[in-house]
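As structure tokens, the structure follows; a few thoughts come after it.
In this view, the complex is presented without one of its protein chains, the others remaining in place.
Chains: A and B, in written order; residue numbering restarts at 1 for each.
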């Protein structure tokens, strides 16, 4: 932990021209750090097993990450507002089945994807309304809707399942084909990622989400339409989970009533590892996407270097703990530094 | 982090004290695995039965699968339903929606005991965990049949085995060896590490591989996909990356083989890396058609469920008691004999390939 912190110190420009710049650097460093870990890990694996980064290997890595990245991007928007959506796994499952059910009846693939997105958005709106209007803790409400959506899903789906043979071959092909090593799914995900990131950075609504997460009371007083913004975040999160459901169907070609069970924990882990703080108001969707890529890559790295899958869960957990601990230590150091700098400026002014 | 806190110190002190106490007890000699092993009574089934007793009417046969909403168990339970209702008895199905919710399954055993059903046909999530509940049920006169996944022999009257484990293990290796020409590296993609069935079959696969004709076939790894599509997917990828020369994968689980087939069919390994194992024709149809999979096998789950139903009715009517050697009639499926350990074997598994898969719909 301390090693990283020292590096952060050295990384900052010696004569730092202001606190803003310093904070910016730290935030960027945070994403760069995950990126670096990811690259080092992939290269090390490549050295150990030269087949790892083959064309097929890279394609697999990207494909594995796409679904998690999509859901993590939506989740990041919600977490930035100091809320959380635990029902994404259930939403993903029910939208995937809805899309599959429609397709197996001979539907149009594009309409099926739109259907999944709309269903996801509707479920997201329910969560958003409960959280913003009812002003109840997001964790509890979405835990409740996690159960409810999963239950409705099982009642509706029963023992039916959608298998690859029921899907149009073009749709399944979309799930694993691509432009040379870049799968279509990854392109789609990248487009979504860039759009959401741009919205969060450049639009009033996006900035408001950060303001809300940093200090809800201050945001309200500053005229941020709190309810509407929270609702937006949940609707986007639900819609992305729905889209992820449609992609899940294309990728795995198999959906039943259990699809997506327990996915919420992976998503939350990815978001937090990616540097989006649970306390709201900080982090970027790029970070969340990198976090998702890192987690799914670990799951691919371990089997390909011959580590038993038994270790995966423990490693995921410790990684999450490490990520939040490092974040916290760095944040404390930075705050300390800023305070000292401010004190210096003040005394300089007095002198 | 500075831990010079009185709480931490106090906790450490308590911790140390407990440890010392524990060691003290250990020194005085406590109850260990060995001391228990000596005194464990062995269960035996010697009760007599009247093979000519009439089939009782008004029985209720309850099916408790590992997981409801699982297509495999739905097929087998519907087979059971048909058999049970054809004899004029009552059928019902209950169960948990998760395949690893052992506590939930136990509470279902308990509520079935309360509802005083005549017999329970159960596919156990855990061989030991259901024992207390099932034995309580048997004490109150309920007959217990296990199907698909057995419990410890002392906790049920009869077990229905889908096919003998020996057969399944050996035939899967034979199917694979045929496809790869008796030569090359193979791997196994199993379900959970704790799955009793899987582990037994894998044991027989290893045993079969010891035969001289398979001296060039090498089992390089057993991977666990936990019966989860995504995990099985990634485990398959890992296998192929770790062993670039891999020739074939055996997946003795319907979820695993489906996920592996979906991955292979969308990758450069399609048709080159062979895949076989236990799968359902409906799941595998498109992969057989596109050449990803040549052949795989399974028993008929509907017949498995039906046989469990017939055995349960025979038990509840007193025609059998579960003792080895007794026989009972399973409708149009013919006569079955109870084997050693009170196990009834359904029969040989069916092999599915391009030529016959169109005839099967489950």
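Heads up, the rule we're going with is that a contact is a pair of C-beta atoms (placed from the backbone, for glycine too) under 8 Å apart; a residue touches a chain by one contact, two chains touch by 3 or more.
As a working rule, contacts and distances are computed from a predicted model.
Protein name for the hidden chain, per its UniProt entry and selected from "Autoinducer 2 import system permease protein LsrD", "Tat pathway signal sequence domain protein", "Sarcosine oxidase subunit delta" or "Sulfite reductase [NADPH] hemoprotein beta-component": "Autoinducer 2 import system permease protein LsrD".
The residue from B:111, B:216, B:337 or B:353 that touches the chain not shown here is B:111.
Per the touch definition above, the residue from B:86, B:103, B:289 or B:358 contacting the chain not shown is B:103.
Mapped onto chain A, the interface with the missing chain covers residues 84, 130, 134-137, 139-141, 143-152, 154-155, 257, 265, 268-269, 272, 278-279, 310-318, 320-321, 324-325, 328-329, 332.
The missing chain lies against chain B, touching residues 1, 3, 5-8, 11, 14-15, 18-19, 21-23, 25-26, 29-34, 36-37, 40, 68-69, 92, 94-97, 100-104, 106-108, 110-111, 113-116, 126-129, 131-132, 136, 152, 192-194, 199.
FYI, only the chains that are shown with their structure count from here on.
On chain A, the positions that touch chain B within their shared complex are 49, 51-52, 54-57, 60, 64, 154, 157-161, 163-165, 172-173, 175-177, 252-254, 256-259, 261, 296, 299-300, 302-306, 308-310. Those residues of chain B that touch chain A in the shared complex are 68-71, 73-74, 97-98, 193, 221, 223-226, 229-231, 233-235, 237-242, 244, 258-259, 262, 265-269, 282-283, 285-287, 289.
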